[in-house]
Structures are given as structure tokens and as C-alpha cells.
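Left out: one protein chain. Kept in place: all the others.
Now for chain A:
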Amino acid sequence: MTLLEVRDLTVTYPNGAAAVRGVDLSLDSGSKLGVAGESGCGKSTLALALLRLLPAGTEVGGEILLDGEDVLKMRWGQVRAVRWAGASIVFQGAMHSLNPVHRVGDQIAEPILLHGGAGAAAARKRTGELLEQVGLPTARARAYPHELSGGQRQRVMIAMALACDPKLVIADEPTTALDVMIQAQILRLIEQLVSEQELGLIMISHDLAVLADTCDRLAVMYAGRVVEEGPARAVYEDALHPYGKALSGAFPRIGDPASRFAPRGLPGDPPDPSDLPSGCTFHPRCPVALDGCEVEDQWLREGAPGRRAACVHVGAAVRSTT
């Protein structure tokens, strides 16, 4: 059953920056989708757009169907009801996403009291259960965020995201700023909780290896668009799009001597969303660009069964340029 269907989503900030330019995504309940890309490619904007959390004055177009209802057409009251209860976000808890002056237990209980209509005692009990679920002692509910380590804060963030039993969890860079051991713990925890509770998960990261490890499918974003999409392993190991190739090449593979000597990384900077290159936005950095790429925009085309990429070198166009 389709949990989330995003159709032709566009986001333009008040300063004219086109952060998201026509993204289609689809997610079944119980499945895990990774969204990868460099900073500034629009992946976090995408996450905020799903719950209409972007600043006032931002133009959002397209459709976001959550359980068949278009979030973009809802009244604010409905949007607030959907927030956290329908879909929640795991922010970068290691940084500043928890309120420094409130105890973490109160912060976890807050959405329970708000959406569940539960009493204070019930909310406290549920908070304790949630903390245990993410591997923290119940007594930590009385701690303030600054008294916890980065990994513990991230666990609190996850407990908070699960507080109202949402159907969809969006994890926005959940392991950034954590050291590698803690990163692995947090990823296992998210995987375990998602599979136990049959949640839909959208995980956003710049780390392709992390996403390939955790998710079923992977979407690679560049300059506000999905440029490659397919089964996670396949995209990571054998990308069709030259940007996907560069991104997975940026991570050395242990035990593969060839990858250590292969040229990696990508010259140049990600494009400025308010001043995008013409044609295929990737052409100025593309190692295999043709003359026509400067002029002709590319959309996702079928590359292999279940795999699509937006590159002139890939298969036949599945969508006409509109």
C-alpha cells in the first residue's frame, strides 16, 4: 500500500532560489527510501516541505499525498494534526534540535499530550517505554539535553519521533555529527524500530554508504531533482548517472584495492539554486557531458528494470520534457 506519493514537487524560496524542481517519490508502508546528495541539493528542503515546515513566503507546488490526502491542500488545523501523528521527523538531535531549557522527558511527552489526549501520568509512562525502546534508562527523562552525549540526544530524538506511532518517519541526517561507532548503533536502532513497527522511512543523508546499508531504495538528488533512482545496493555499487557514480566513488571500499587508486570526488561546487546552469544542471561538472547537454534538460529515463536515471547516456526517455 502506498503511504507517501510525492508528485512534481517544487519549492522556491522567497529569494528566488529553486531548491526543489519537480521531484516524484513514492513510498510503501514498511519500506525504506534513502535520499542522497551534496549539501544544498534540496534534500533537507524536501523533508521540511513534506510537513509544510518551510518559512512563510516559500512557494511549494505539486502534490504530497500522505495516505491519499494532499498535505499541500490541507487547512492549517489538519496540517497540525498530521504533523508528528501522521509523519514525524528525526532531526539532527546531536545538534540543536532539542530545546535546551526543557527536560528531555517533557519534550518527548509533549506530542503525546498534544495528539493523544492522554493524561500526564499516561504520557509519562509512555515516555519511559519509549526511552527504554531506544536503549536509554527511564531515569534519563529527567535530564536536560546538555547533560546527554550526542548519541544519547539522537536516541531521545528517535524516541520523540516514535511518540505518536506515526506511519512515516523522516530522518534528516540522523547520524551526522556522531562518531562512527555511535553512527552504526543509531542506524541499527532505526532499522530495528522501523521493521518492528512497519513504518515507512525516508532517510536523508550525504553518506551514500550509510543509505545503501539501511534502505531498500535510493534516490540521488542533484540541484533540486532526483537524477537517479533504484534499488539501494544497485545504485550504490553501479550507478547509472555520472553524478551517482561520483558520489559512490567518493567513499573508499574496504578490501577493494582498485577503488583506492581510482580517481574520486568531483571537481567544482554544487550549483547555486538561484542561478542554475542551463540544460542538464550537472553538465559543468560532468566528465561525460556531450555538446547537447548544455542546452537540453534531462528527465528520469528507464535504465534497467526498476532503475531510472536522468542522463542522456541512459536508455530512452520515459518522460517528455515539459
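Criterion: a residue touches a chain if its C-beta (ideal position, glycine included) is under 8 Å from a C-beta of that chain, and two chains touch if they have at least 3 such contacts; residues count from 1.
Following the convention adopted for this analysis, contacts and distances are computed from a predicted model.
Per its UniProt record, the hidden chain corresponds to "ABC transporter permease" from the list "Ion-translocating oxidoreductase complex subunit C", "Benzoyl-CoA reductase subunit BadD", "Sulfurtransferase complex subunit TusB" or "ABC transporter permease". Taking the complete complex into account, A:Gln92 is the one of A:Gln92, A:Gln154 or A:Thr175 that touches the chain left out. Checked against the full complex, the one of A:Leu114, A:Ala209 or A:Ala304 touching the unshown chain is A:Leu114.
If you put the missing chain back, the residues of chain A touching it would be 48, 51, 53, 80-85, 88-89, 91-92, 95-102, 110-111, 114-115, 144, 146-147.
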